[in-house]
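Omission of a single protein chain aside, the complex is shown with its protein chains in their original locations.
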Amino acid sequence: MTTTTICYLVPGIGLKDAERARREARLTEIASSDTTVVVDQVADGPRSIENAVDEYRAMPEVLRFIRARQDDFDGFIIGCAGDSGLEGAREQSRKPVVGPGESSILLGTVGDKRFSMVTISGERARIKRRLVRETGLDVHRLVSSHTVDIPVLELYGDPRKTQSRLIALMHEARHKGAEVMLIGCMSVAFMEPALLKEASAEAGMPLVNPIVTAVKMAEALCAMQRFGG
Amino acid sequence: MTTTTICYLVPGIGLKDAERARREARLTEIASSDTTVVVDQVADGPRSIENAVDEYRAMPEVLRFIRARQDDFDGFIIGCAGDSGLEGAREQSRKPVVGPGESSILLGTVGDKRFSMVTISGERARIKRRLVRETGLDVHRLVSSHTVDIPVLELYGDPRKTQSRLIALMHEARHKGAEVMLIGCMSVAFMEPALLKEASAEAGMPLVNPIVTAVKMAEALCAMQRFGG
Amino acid sequence: MTTTTICYLVPGIGLKDAERARREARLTEIASSDTTVVVDQVADGPRSIENAVDEYRAMPEVLRFIRARQDDFDGFIIGCAGDSGLEGAREQSRKPVVGPGESSILLGTVGDKRFSMVTISGERARIKRRLVRETGLDVHRLVSSHTVDIPVLELYGDPRKTQSRLIALMHEARHKGAEVMLIGCMSVAFMEPALLKEASAEAGMPLVNPIVTAVKMAEALCAMQRFGG
Amino acid sequence: MTTTTICYLVPGIGLKDAERARREARLTEIASSDTTVVVDQVADGPRSIENAVDEYRAMPEVLRFIRARQDDFDGFIIGCAGDSGLEGAREQSRKPVVGPGESSILLGTVGDKRFSMVTISGERARIKRRLVRETGLDVHRLVSSHTVDIPVLELYGDPRKTQSRLIALMHEARHKGAEVMLIGCMSVAFMEPALLKEASAEAGMPLVNPIVTAVKMAEALCAMQRFGG
Amino acid sequence: MTTTTICYLVPGIGLKDAERARREARLTEIASSDTTVVVDQVADGPRSIENAVDEYRAMPEVLRFIRARQDDFDGFIIGCAGDSGLEGAREQSRKPVVGPGESSILLGTVGDKRFSMVTISGERARIKRRLVRETGLDVHRLVSSHTVDIPVLELYGDPRKTQSRLIALMHEARHKGAEVMLIGCMSVAFMEPALLKEASAEAGMPLVNPIVTAVKMAEALCAMQRFGG
Partner (left out) sequence: MTTTTICYLVPGIGLKDAERARREARLTEIASSDTTVVVDQVADGPRSIENAVDEYRAMPEVLRFIRARQDDFDGFIIGCAGDSGLEGAREQSRKPVVGPGESSILLGTVGDKRFSMVTISGERARIKRRLVRETGLDVHRLVSSHTVDIPVLELYGDPRKTQSRLIALMHEARHKGAEVMLIGCMSVAFMEPALLKEASAEAGMPLVNPIVTAVKMAEALCAMQRFGG
């Protein structure tokens, strides 16, 4: 049995130790038992990614990290729903690099499903359209973009409020023709799994979690590299 | 640790016991150690799938099998590069169903790569175009379709000949603008892995194996069902 | 003057003699006087096509019929709005084969019209999108999919109710941007012509009937085969 | 039995009586015995359509003719492979109007075939791309555009030369990936049918004739208007 | 310093001298100081362009003018939001020809913006879709088409009413997902600039004026011809 070690790389410097451990535990639970997931963050960079300036500041750090640590891991996940630096990282790296956004679009819409995306703050629909386009899918399968409009702190402080909001947005998306909702923001993705499953059941619509799709896609690309797939 | 049991269902009745065991071993090697892969075949149906009549005859059998055995497995792979019956199987099944063709297109072309496909006999380009289209990708990313044009028996009898032929076709595909070659036929996909890896290295082009992508995509969809992804 | 004989093949075994005769009369009225239309059904198969299992069961029967009776007809229409088995039938047959769904999409939307489709029961929009895609048109010209939601028996028992429902759905479709409504179900297509024409006039929107487009497209493909068109 | 009268309207003034009669006979042979085809030409306009100035000069004449003679016919065919004035004619007319170019694209490529087009003189590929686009199909299904490069007079004077040229172009188109060749020019379309059929048989590729597809599509649209299709 | 002289050609004969002077002044204000804009109209043609008959009548006149006056100007703008005759004019002319509609679509939606269009009277959405398609953009970026529904005379007589109407339509378009509104009619485009800027500010949405984009695109194409751009 071969073990696969995947680095989940947070492209910012704001991650506290406890939260780092919590996320690593969550990712490990999702991974197969042959896979070790290590959560790390870049040496320098923005505290969090709120806009393009933050994102652009993070991107060269992501590349530096991946170049420096390439021999330590079998693959990398960029820990950000916007897949910051994905294209460049792939260009530089011999090891597979996965973007959570791309993975959720590819694996979460299987069967030609029309989908919507939900983010925490007011990112514009155009940015999500670009993500879909770079993934190589028809951009019009993205039915709509939604925003939970709850500050990050409150998100975890009052999770039931977030849950209700997600349910309401899923109803809205379905009304517009979506068959599935993709979570487009890591803070929501790392919420308590039970809450997200309840929201999905309540709304009667799959709620695709990018941390699940990212781990599984990283495992897939590592296996493809190993087995000639 | 949860164990996942996946059924690789051959949509025909021609599979001998030894070959069944060989394929099961190969798939098990690809799967993570949490996953058990069982190879089975339909109760009735064509000896092999050579044309549309065979394919149509196989499709209701695939549905019957999946409906009858749904509680025995966590997910299904339709053991045929044409994904025969995939759409209907998904409609009928509460468990994830994966088509090797679709999985190779989604996972093998990540990063918006342009690709070609190779089959064993003269399937027309239009059929491959339909497969790409149903996957939801832009059909024009399929650069070309190729045929090894070697009878199945000879394929395994003289594997070096097949290997040379694959290398030649990959050179041809690259000349037309392809960045990756997808194996579009199960007989080639189950060839000796080392031969395929050599062919890929020799041609300097990834050679995507649908049995690797199918197993990994089945694991991904099962995990998504379990973890709310 | 050359006579053309077209077989309208019902892919099920539920058609009673009286209804067979009624449908044949209706199709004959639509056909030119050089064309003879014969209604027949498969030897074995589902009573009706309600889901994918039924459809897949019907498909090999359609192929068998067409292969066996190829010399008896100049062309075939598959008597089902889902065009069950169309691709395989074309692969097997030297004579033209027409699908009512495809014919209504090609001939009913001439002039780049945006369109909607109406079916009798809850087929999902995705299935109609696939039909549009296989026809080779831009899938986004399909504005919306609608359901009359009236059991088949009641359909003919209370035709005025169906008519009102069709009018309501056409208003809804136009509001969404559709310029024409396609009938996506044979039970509605074979309703009393006057009722359908009234519905269309009342809603101020063309209501495309797949039995008309199928007969005319079969005549066209037969003529193209004869005259080198 | 209802009779349908279709006007095949030449958008120029150069048509001699003998040629008018020959074309009418040819179109009548293609039409069903319920259809009468009358060949006429505009009152004023260019002698022939060689470029955009000719085409633009013809377009208002086409509209005038159709408006003036609308009650005399059940439908119109614009006798020009470029479909000059089609969009405006449809806007003005209560009766169906058919363009040979559009009809050959819709009926000649059924089954999602990739196709090429052949014209008599050097029309640029872009103009054919526009025609495909206006028809509502994916423009990339048009594989290539070809030119016979033989003056019109010589075309009929030395038909065997034209035939050889067509065969050569069909081989070229197939090499590029086309599955069918559409005739994109009326002078070729009205050549001796036997010559065209031989060319198609020799090249092993369908050669779609726009006069056949135009007549059949006109019959289809007239029937749809009459029967609520 | 090289001076560029651009002819803004009105494709009708209804333009009074005072209005001609007003429009020339407006266009001159938009142009750079190296550019001279001359407003002229065709010798013969429709009083205004209300439908396809008018448009088709205008098109050959546009070509005649441009051919006759080609040496007098460095470039031409067709003074009509429908770009009447643009394709033919480009075919005939060695000098750049610009269509206001095309220029507003290319320059007004930079950054992959989704957009809506507003016209004065009930042109159908399909016509605007064709314009988008001919420009070479994805037709689905056109979110919706709107109509001010105010007679031309009243437009200038009661400009505040038009302004309110524009604001209301921009709110409607944004609700449907548009990020920018394009003016699709010259009578609105030549309204008092301050009124249009107010409307845009009030609605919080860019209101793209085709006379600005047309002048700037004409300058760009002339520069490209001069500098090898």
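Which chain is which? They are A, B, C, D and E, in the order written, and residues in each are numbered from 1.
As a convention for this text, a contact is a pair of C-beta atoms (placed from the backbone, for glycine too) under 8 Å apart; a residue touches a chain by one contact, two chains touch by 3 or more.
Model, not experiment: these values are computed from the prediction.
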*Where does the absent chain make contact, in terms of the chains shown?*
A, B, D, E
*Of E:L15, E:I30 or E:A168, which sits in contact with the chain we cannot see?*
E:I30
*asked:* Which candidate, A:L63, A:V152 or A:A168, sits in contact with the chain we can't see?
replied: A:L63
*May I ask which residue of E:L137, E:V152 or E:A168 touches the chain that does not appear here?*
E:L137
*So which bits of subunit A touch the chain we can't see?*
51-53, 55-57, 59-60, 62-64, 67, 85, 87-89, 91-92, 127, 130, 133-134
_In subunit E, positions touching the absent partner_ = 1, 29-30, 32-35, 87, 90, 102, 106-112, 134-138, 141, 193, 196-197, 200, 207-209, 211-213, 215-217, 219-221, 223-224, 227-229
*List the subunit D residues touching the unshown chain?*
125-126, 129-130, 139-140, 144
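One rule holds in what follows: only the chains that are shown with their structure count from here on.
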*Using CA atom averages as chain centres, what separation in Å is found between subunit A and subunit E?*
44
*Which subunit D residues sit where two or more other chains touch them?*
87, 111-112, 134, 138
_Graph class of chain-chain contacts, one of line, ring, star, complete, other_ = other
